[in-house]
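Removed: one protein chain of the complex. Kept in place: all other protein chains.
And then subunit A:
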Amino acid sequence: MMTAFFWLLALFMLLLTLSVRPMGAWLAPLASGTLPGRWRAFDAALLRRLGLNDAGMGWRDYTLALLAFNVLGAVLLYALQRLQGDLPLNPAALGAVEAGSAFNTAVSFVANTNWQGYAGETTMSYLTQMAGLAVQNFLSAATGIAVAFALMRGFARRESGDIGNFWADVLRIALYLLLPLSVVLALLLVSQGVLQNLSGYLSFDALAGHGQTLAMGPVASQEAIKLLGTNGGGFFNANSAHPFENPSELSNLLQMLAIFLIPAGLCHAFGRVVGDRRQGWAIYIAMSVLFVVAASAIAWFEAQGNPLLSALGADGGSGNLEGKEIRFGIAGSSLFAAVTTAASCGAVNAMHDSFTALGGMVPMLLMQLGEVVFGGVGSGLYGMLVFAVLAVFVAGLMVGRTPEYLGKKIEPFDMKMVALTILVTPLLVLGGTAVAVVVAPGLAGMANPGAHGFSEVLYAFSSAGNNNGSAFAGLSANTPFYNAMLGIAMWLGRFAVIVPVLALAGSLAAKKRLAPTLGSMPTHDGLFIGLLIGSVLLVGALTYLPALALGPVVEHLAIWATH
């Protein structure tokens, strides 16, 4: 079982690493605004037709544009859900989505979280799925990548007052990157058996002797961007476990690669934009080390199985199969769980709620680390770069030098933004969990008794605050309490991080870029990679270990103590 896992992991990392350089070469011109010649004329004409231009913006203007665009997007998505009953492309005749759920879902998709309190096939019309949810899959991804571009420019530019143009960034990312990738991936997925039609739900007499109704829909087009944009919101309730969303081992591999494709490529693009490719590879290696360790841990815990079921007479040698699909097995389910929570995707091909206690703790921890192990498209890189600034700051303190990163002096304003960015999500996660476990509507949502019920709530807030979107799905989260609490956590977890990151970008862009001296600390070698990994783990562990001890650790001890 572990042998199959390690082969799959090796194949996955090989293909991913091969994709890094070409993806970086695709992304870097978009980030630096140096489109190839033949594109430039088309690009300029399109911007002009839309009444836009690509004149540089200061960080405050960039932030204002970003917030306005996202607020409007949320309003439009909310309206679509509320009005879907009176709009076309609704063969299952689904009515308006309830107000609290529509609010939660609108925030969720705009914030690139894609937490789903609803079941897709019984709630959302085809029009809402396509023109509402899938559009925000594109736009929230483009927003995240735009912020990463802005931060890259902050490091690359010298004494500059601008960090790029938000409108041009979003348009170019959506059109020249996400759209072509999505078309290709969608067709590849259809070839494996993913649906792509506008038919009504199909009812027939099944061979097994019962009637069966199969949900249909334009699945593949939405599936492609769900993965490429690290969104994760499934067309169906069972998400990527549904055979119509993820039919085979090959589609499973394609889905996992699609999730990491852009976050990994952005590392290389970063290296290119700042003029030193080793800087990008250092970030990529740090992420990869954390990822490989976490994925292996999940697989190992899942392979141990559940001794409580073996004691009843079930075959314990198959690992833990509750909530898993046979075609993915322990290997494909564990790797997918690591990919989707390391990246802030949140798609699932197995039910994390039914993972072993510690096998379910690792995905939770990956989210709690701040979604910086590849992370969301854009948000993973800007989150990791914030940790890189923290790492050079800590190193600077140890040797008593003014810290600098890529020739930019790190000063008090920058460190305040870094601290804000790092502290926002723990506040949302731990604060939200604390409230939920002391009030009745919070407790009422738990589906499992004991420590596991606490884990469900902690997982929900970790997922919402860090914009992941996966769930310990037993939790009944489609209630006024959770719709409101998690909606707030998702919004602040997204935009209360983006604003200080853009402030950091603006501050960095305005600085001189100093030439490295003999005394500068190199930020591309093994020592720095170790320091970066250490910073991520230290902050994550100090913040979350006490809470994790109360949930998954207690459950693990309780299960194994009796055997």
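Operating definition for what follows: contacts are C-beta pairs under 8 Å (C-beta built on N, C-alpha and C of every residue); 3 or more make two chains touch, one makes a residue touch a chain; residues count from 1.
The definition used in the following text is that contacts and distances are computed from a predicted model.
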Checklist entry - Quick one: the chain not pictured, UniProt calls it what, "Helix-turn-helix transcriptional regulator", "Glycine--tRNA ligase alpha subunit", "Potassium-transporting ATPase KdpC subunit" or "Sulfate ABC transporter permease subunit CysW"? => result "Potassium-transporting ATPase KdpC subunit"
Next on the checklist: With the missing chain put back, one of A:Leu8, A:Val97 or A:Ala111 would touch it. Which one?
Outcome noted: A:Leu8
Item to check | Candidates A:Ser19, A:Asn90 or A:Ser191 - the one touching the absent chain | outcome: A:Ser191
Checklist entry - Among A:Val293, A:Leu308, A:Leu397 or A:Ala444, which residue is in touch with the absent chain? => result A:Leu308
Item to check | Residue in contact with the excluded chain [from A:Gly164, A:Gly442, A:Gly474 or A:Gly487] | outcome: A:Gly474
